[in-house]
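Then we have chain A:
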Amino acid sequence: MTTERPGADEPDSGEPDETTAPDPASNGARRSKTRLAARGLGHGFGDGTVLEDISLAVEPGEILAVVGPSGTGKTTLFRLLAMFERPDEGTVEVGGDDVWGLPEARRLAVRRRVGMAFQTRSLFSTTVEENVSYGLRVRRSWSARVRDAVEGLFGREEPSETVEDALRTVGMFDKVGRDAGSLSAGEAQRVAIARALAPDPDVLLLDEPTSNLDPRNTAAIESAMRAARDRGIAVALATHDMQQARRVSDRTAVILGGTCIESGPTDEVFESPDDDRVRQFVEGKLVY
Partner candidate 1 sequence: MFALGDLNLTYLVSITAVSLYVSTAAVALSAALGLPISLAVGFRDFYGKSVVTSVISTGMGFPSVVVGLVVLLALSRSGPLGTFELLFTPEAMILSQTILALPVLVSVSLSAVQSVPQDLRDAAFAAGGTSTDVALLVVREARYGIVTALLAAYGRAISEVGSVLIVGGNIVFSDSTSFTRTLTTAITVEARKGNIETGIALGAILLALVLGVNALGARFRDRTPGRNGRGR
Partner candidate 2 sequence: MAIERRRFLQAAGVGAILGLSGCTGDANPPQANNETAGGSEGSQSASGATQELTLATTTSTYDTGLLDALNPVFEEKFNARVKTISQGTGAAIETARNGDADVILVHARGAEDEFLQEGYGVNRRDVMFNDFVVVGPADDPAGISGMESAADAFATIADAEATFVSRGDDSGTNKKELLIWEAADVEPSGTWYREIGKGMGDTLVQADQSGAYTLADRGTFLATQDNIDLEIQVQGPLKGGPTILKNPYGVIPVNPAMYPDVNYSLAMAYAGFLTSPEGQEIISNYTANGSQLFFPNALSEDPQFGQYVPENYDGGENASSSASVSDAQFESWVAQHVPQDF
């Protein structure tokens, strides 16, 4: 039971392609993925972080690394991309729509095509399964959610395939029933990524997902990024780890002092940077 795919036990659960091919990539095939772009973003924060005139885009099926030293505004940029707040200047575009020009209901729909994982531990105090299914649950109608809650009082259903697949992608399938509080930091981060993946987003934003993690968990997360890319998701990774950027990304954007000073295919940025500060940075020197 623990290793079998539950699809075999549930003949009437959904469409045929789901039972035969549980890989979310096949689910994703029903809708084409869209790109996420920032155009001329500028934003000021109370704490002095400032972004200036940042334009970048992440395309379906690629990994974009956003690199730069800590404190350079990567987190601010990602929060703007995830539509936490409206930028002071510029636009965030999903599939060509300026998200802040949309009415609120449509913006919610657009926002739900973007998943995100954070640098800090952010799991809810419940089971791994309920964490991962959270995004799916909030997308359901209120009546369905109330019904689920009531049914939940009388015993639990098996986790959905979507949840299982998301957990398999991060290699955490065996922990589906565990209490989230009992996980190590690395395991928790992998579950958080599974939570972002479960609703099958178009865009996956990862803000420093592997900082302070051991190599094994880092490797699992990097493999999950590649898996997401391979099913057509646009993956944006903020990292201060140049080696990681070089390892996993297709393109790289370098942020320094709150603005994007160089971007291009990862190899080019690393092999022959145009900007002198980028050269120093990729060589591992401190840059301000």
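Everything that follows uses one rule, which is that a residue touches a chain if its C-beta (ideal position, glycine included) is under 8 Å from a C-beta of that chain, and two chains touch if they have at least 3 such contacts; residues count from 1.
The candidates were selected such that all candidates are chains of the complex that A comes from, given by their letters.
Keep in mind the model is a prediction, meaning the values are calculated, not measured.
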Complex partner of chain A (touching, any copy) among 1 or 2: 1
Complex interface listing, chain A residues touching candidate 1: 2, 82, 84, 108, 111-112, 114-118, 120-127, 134-135, 138-139, 156, 174, 176-181, 192, 195-196, 199, 205
